[in-house]
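Below you'll find the structure, written out as structure tokens, and then a few comments.
A selection of the complex's chains, in situ.
As written, the chains take the letters A and B, and residue 1 is the first residue of each chain.
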Amino acid sequence: MIVVMQSGADAATIDHVIERIEQLGMKPHVSRGQFRTIIGAIGDETDALLPQLQSLPGVESVVPIMKPYKLASREFHPDQSQFVIGGVRVGGPGCVAIAGPCAVENETTVFTVGRAVKAAGATMLRGGAYKPRTSPYSFQGLGEEGLKILRAAGDELGMPVVSEVMDPRQVPVAVKYVDVLQMGARNMQNFNLLSEVGQTTRPVLLKRRPSASVKEWLMSAEYILAQGNKQVLLCERGIKTFETSVRYTFDVSAVPVAKRESHLPVFVDPSHAAGERDLVAALALAGIAAGADGFIVEVHDCPEKAMCDGPQALTPDMFKDMIAQCKAVASAIGRSWELPGAKPSAKPLAWGGA
Amino acid sequence: MIVVMQSGADAATIDHVIERIEQLGMKPHVSRGQFRTIIGAIGDETDALLPQLQSLPGVESVVPIMKPYKLASREFHPDQSQFVIGGVRVGGPGCVAIAGPCAVENETTVFTVGRAVKAAGATMLRGGAYKPRTSPYSFQGLGEEGLKILRAAGDELGMPVVSEVMDPRQVPVAVKYVDVLQMGARNMQNFNLLSEVGQTTRPVLLKRRPSASVKEWLMSAEYILAQGNKQVLLCERGIKTFETSVRYTFDVSAVPVAKRESHLPVFVDPSHAAGERDLVAALALAGIAAGADGFIVEVHDCPEKAMCDGPQALTPDMFKDMIAQCKAVASAIGRSWELPGAKPSAKPLAWGGA
């Protein structure tokens, strides 16, 4: 850490900072410039030290040198992480397409959409059973009943399934049915839930919060990794900006930045960023071109009757065209496309099991 | 709701929209302009209708006319809400000062700081027992032990106490000790937690998420109100913007906007917005001048040794000066200042009790 002193700081003030640095177990290294004194604090930079140094009288600013995340960092783990989920390799040379309805509304929709997306080339099946809704009066999801339907569809179609959890109490239920636990954007800093999913053996798709910096996103991954669960998939889904022509601004630069900073696979969710179906394909293509390891999109056979997020749902035909273009772009930059596994994770593991 | 059709929409497309509006239980009202057809959909605007209409072919946009929140809205509840919490009136003519350490670190700190802030004019005592931390390696709070210390301090000093809950499982514990449940900014859209606190009889201080619009903030209040808990205090604490000279941008205009849109009391938290103590007083004064019903700030007797957020903690002396200025400003705009109650809520209510 580098402590920059205020320009008028006197000797006693500087000595007090040096003393605190030593008390905190670091080695001070003082440079006196013409205008300011700078003190390097050499040693292990734990997150707690920065605010304590910043609180000292006479300190103008403290500049951290080390990344606040370790397990998520490429610096400490240079090799790209790859996981095999129900026969599908994630983070490898092949891109992965996750598709399905926003919510599990009923059996018919999930099976109809599931068959269509599989035929078009989707690799995994998504569907929400616990739905975070901004209004308390909106459809809140089918809960465990929905998870059963999704699992049945995944089994029949040979596709691993992805579904969201919103509450630590849902985790033991969800692990009975799903292959990948999804952490929604609004829960990216629900720290208790992060710890809970970190204690399962299920891969976690961690969406970026619309107001989270890449650094905060990786800190949330660190929460999961620190509990022993090494299978985290990052997912960019748009950030909150002043622009209102889209629902969220799809931050495509987060893809190369996250891949440089971290060894974890990086996905994109163009559906929630765009908020309308006509823009989804362009964003998915941009994400793949920028280096994403896959995407997750919403598809519905009758978007105008969808129980949530209809405007952004692709029709099966639009999805088919989009995936064909995505494959061509992946190939143009030297990537392949991951096919559905011959058979998915037939026996979901018990919670906390191995 | 107003449905704006695309400029080229033909008769059949328009008819399909009209038909769907009728099916959804609303009455269509068509205006054909030179360039576009506009269809008013008159009736009860539930949140689910908007995306369904937006999903229809030929629809360019759907403009809601009614507010998505009802219980939180001043339109349906014109009178200002006032609650009495442990003898302290909130939302009345008097402004309310909540102060205390960021975290309950130990008994000594809570009592020392509590005595100092009470002497200076604070009305309620705050302190975190469950701490949301961006790093999994930071101090996570004392849990129930911390709540006991806070309760003891509140009882001795005659001050109602405020503390944060982060997880639905903490709610039954917290209601045994605290007078006001705080929903932290990161949990503003933790919908399960909102429902849970909505089922208690404790007033809830609902912080605004750094990326939430005022409308989304009021929708979160609606979640709590919809469960039957009518005592919600809104709290602005800074939003995420491009400006880096402060931790968050204190959105002072949210105070008059929220007070116009809603009947609920509006507080400000200048400590988390500023992120550094030297700016806290200016923001607190601005909040009071703009019409806030009170503020919540962090005070520590030795900020450089605070276990969290030391840089933004006021010293007791700074707090004393600040509150004196705040009282003068409140008086300048015709407000008074609420004093600590003669005795706080001696017997905390049981969870879900009355």
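Please note the rule applied: a residue touches a chain if its C-beta (ideal position, glycine included) is under 8 Å from a C-beta of that chain, and two chains touch if they have at least 3 such contacts.
As the structure is a computational prediction, the values presented were derived from the model and not from experiment.
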(request) Quick one: how many copies does the complete complex have, if 2 are shown in place? (result) 4
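In this section, only the chains that are shown with their structure count from here on.
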(message) Suppose each chain is reduced to the average of its Cα coordinates; what separation in Å results between chain A and chain B?
(response) 27
(request) Using the touch rule from the top, collect the residues of chain B that touch chain A in their complex. (result) 20, 46-48, 51-52, 54-57, 68, 132-139, 166-169, 186-187, 189-195, 209-211, 216, 219-220, 222-223, 226, 240, 276, 303-311, 313
